[in-house]
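Note that one protein chain is taken out, while the other chains of the complex remain in position.
Let's turn to chain A:
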Amino acid sequence: MQTASAKAHHVPLLAVEGLSIPLPAGLDRRFAVENLSCTLDAGEILCVVGESGSGKSMTANAIMGLLPGYLKPSAGRILFRGRDLLAMGEAELQRERGRSIAMVFQEPLSALNPLMKVGDQIAEVMEVHGEGNAAERERRVLALLDYVGLPDPASLRHAYPFRLSGGQRQRVMIAMALALEPAMLIADEPTTALDVTTQAQILDLIRRIQRAKGMGVMFVTHDFGVVADIADRVVVMERGLVVEQGGADDVLNRPQHAYTRRLIAAVPHRETHEARPGSEGELLLDVRGLRKTYRSGGGLFSKPRVVDAVKDVSFTVRRGETLGIVGESGSGKSTLGRCLLKLTDVDGGEVRFRGQDVVPLSAGAFRPMRRHMQMVFQDPFASLNPRQTIGRILTAGPVANGIPRAAAEAKARELLALVGLDVSAFDRYPHEFSGGQRQRVGIARALALEPELLIADESVSALDVSVQAQVLELLQELQRRLDLAIIFITHDLRVAAQICDRIAVMYRGEIVELGPPEQVFDAPRHAYTQRLIAAIPGLHWDPRAAVA
């Protein structure tokens, strides 16, 4: 459908033709992006979707001319309104950047200058392009801040970036991008670092602006839910190649390529639970009125800043059950997990594990009990000591608990097989493994002590969807086999809905709603839960039906 003759009568806003970017020698593949072709028309949103390392961000950077020095496109053209960006000189490119093509980055904090007031940063965009005089620019800054939905532009204009929330910063970035009314906007994972509710607002904003200004938007994302929400057309990338492209409805609901189908199948989605005998299990953990307050600052003459991270939280966990704790950043969900494991001290309440309150225990008295409560951490790269072999990492726990080294090593090899890793991994170092494999090692480490309770703190958040799906499956299978109780802490309601028997929603340190997924999803009682559920990206789209 995209033949040259069909397009002869109209020039698309952006046409990438046969773009190839070779990688330096010695990497696992030859091209970061290989023979990529796609078009973007004014007034449409093109989503470029793929997993990490698929070359999607590289494509966006190539269009902006932001490739690092050692990467040069070896073939192809990037035609913007019919003119090749790759053939332009730096001076000409600089005029186009910002004026005709603007970009919004993933991390709104690092993309803003921390030492410059946000209003000045927006004005600077216009200044470097020689737009208007100081007074006009000032008026435009206020208008832009108002346009992107920021409250009280007149005073917010004088704020420094650190004063703004993540969502507000991203709005400032969007205001900067819009400053010169560009014809095209490239957004590289602009909502990935944001909470779900904020993400929904930013997606709304981008869609609204795009409609109002008739811009072409290239939206890079890894999240099919987001794609379902905003895309007009979709490009799916795998290892530098475009494997599928087409209208959003076609790609999402009738995926053709095997890779697209696999990705869509891996999107976490609520499943109808077969009734599991979880609720009849023996009571394992009973938390009553748990409180944790952070105090910071405060000296002789100043009042300390007090934050109630966990306020009067109570819940129970039974053997063989998965309790999901869902909340946005700052809701206290991670602090709660750390309190349960006594990784941080607790200010009040009881944590009864098998009937015994562990809160008053000293570190030494609690240490023998640690083996029963284990944790799988969030970051597969930070949670393994880079200087130790996998074998050493897996045996550290059992050895510390008095099991002879030989027995611990035999057990570690068994565990590697259990979590689906090759036994040869035993003598290798963490850096030799991918994120998903490392997370399996993290799970094996937690299981090495044969715990009864497993706390998984955002354990799949750093993983690609397909790997995420595998790790979730592994956790569920291990739970069935070992009759584990799991506390699954996550920001992603879709993941929680998929694997949890009960879900607790946390908001500002409190559990505002607790119940089975059906109740939380279909009849949310608390206003915050309702907001949270409404903000789930791709809510109206059922990935299971698409690949059924």
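Annotations
Methods note: contacts are C-beta pairs under 8 Å (C-beta built on N, C-alpha and C of every residue); 3 or more make two chains touch, one makes a residue touch a chain; residues count from 1.
Throughout what follows, contacts and distances are computed from a predicted model.
Considering only "ATP synthase gamma chain", "Protocatechuate 3,4-dioxygenase", "NADH:ubiquinone oxidoreductase subunit M" or "ABC transporter permease", the record for the omitted chain gives "ABC transporter permease", by its UniProt protein name.
Checked against the full complex, the candidates A:A258, A:L343, A:A365 or A:A523 give a single residue touching the omitted chain, namely A:L343.
Of A:L283, A:A400 or A:V423, it is A:A400 that touches the chain left out of the display.
When you scan A:Q378, A:Q437, A:Q498 or A:T529 for touch with the missing chain, the hit is A:Q378. Screening A:H10, A:K303, A:R387 or A:R481 against the full complex identifies A:R387 as the residue touching the chain left out.
By the touch criterion stated above, the residues of chain A touching the omitted chain are 341, 343, 367-368, 370-371, 373-375, 377-379, 382-388, 396-397, 400-401, 442, 445-446, 448-449.
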